[in-house]
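Beneath this line is the structure, given in structure tokens, with notes to follow.
A single protein chain has been omitted from the complex, and every remaining protein chain is retained in its original position.
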Amino acid sequence: MLKKIECFIQPSRLEALKDALIEAGVGGMTVTDVRGFGRQRGRREDETGAPEVRFLEKNKIEIVVEEEIVDHVLDLIKNAARTGTIGAGKAFVLPVEDALRVSTSETGKRALS
Amino acid sequence: MLKKIECFIQPSRLEALKDALIEAGVGGMTVTDVRGFGRQRGRREDETGAPEVRFLEKNKIEIVVEEEIVDHVLDLIKNAARTGTIGAGKAFVLPVEDALRVSTSETGKRALS
Partner (left out) sequence: MLKKIECFIQPSRLEALKDALIEAGVGGMTVTDVRGFGRQRGRREDETGAPEVRFLEKNKIEIVVEEEIVDHVLDLIKNAARTGTIGAGKAFVLPVEDALRVSTSETGKRALS
């Protein structure tokens, strides 16, 4: 079974996460520049009572992996993305029913390796 | 159970949707600048016979919520995103199997709250 992991992190953590995923043998990843807020509502920790929800720049990372390594990849994300403060980010696991590699027509998990 | 709601709306409706989601207590959202077309093929209503499909600027909104509030959030999207014309946008509901909050290592629905 294939799973998609989507994570939303601070751009300053992208290089560390990329390196960790490559070292773990993840076969590919996609990065999108997005903006978002989470529980911290776009506030920095040293602010209080900010009147408005602000969007902050984030990076969305998308990878598709075999089910067996999902927990390992979530651990890598946790270690690489943390910042020591709130607003470090989140990851989500979604089911994937099929995959296709365009250049070879391979499908399923063979499309990843 | 967690669900992901992805919606594609006109950028002019983003502020209204953001405000509605925050008021409803949604714990986070992500916005991406995208381009797209739907049934209207990128035409405005006052045009006919436009020879080409054109991409229009849209915003993609991503949120992950507990299953119980999906219908409520779809109602909020419907009310906040509508423009009175075709091409107002669409929303999709996808299953999510797990979630992780990086800063605390909380998983599942605890990662959202």
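Read from first to last, the chains carry the letters A and B; within each, the first residue is number 1.
Operating definition for what follows: contacts are C-beta pairs under 8 Å (C-beta built on N, C-alpha and C of every residue); 3 or more make two chains touch, one makes a residue touch a chain.
The model shown is predicted, which means the values in this text are computed figures rather than measured ones.
Asker: Which chain B residues would touch the chain omitted from the figure, given the whole complex?
Answerer: Touching the chain left out of view, chain B contributes residues 3, 7-9, 32, 34-39, 41, 53, 55, 58, 60, 70, 74, 77-78, 81-83, 85-95.
Asker: If the missing chain were put back, which residues of chain A would it touch?
Answerer: On the side of chain A, residues 2, 4, 18, 22, 27-32, 64, 94-103, 105, 111 touch the unshown chain.
Here, only the chains that are shown with their structure count from here on.
Asker: Please report how many Å separate the Cα centroid of chain A from that of chain B, as a whole number.
Answerer: About 19 Å, centre to centre.
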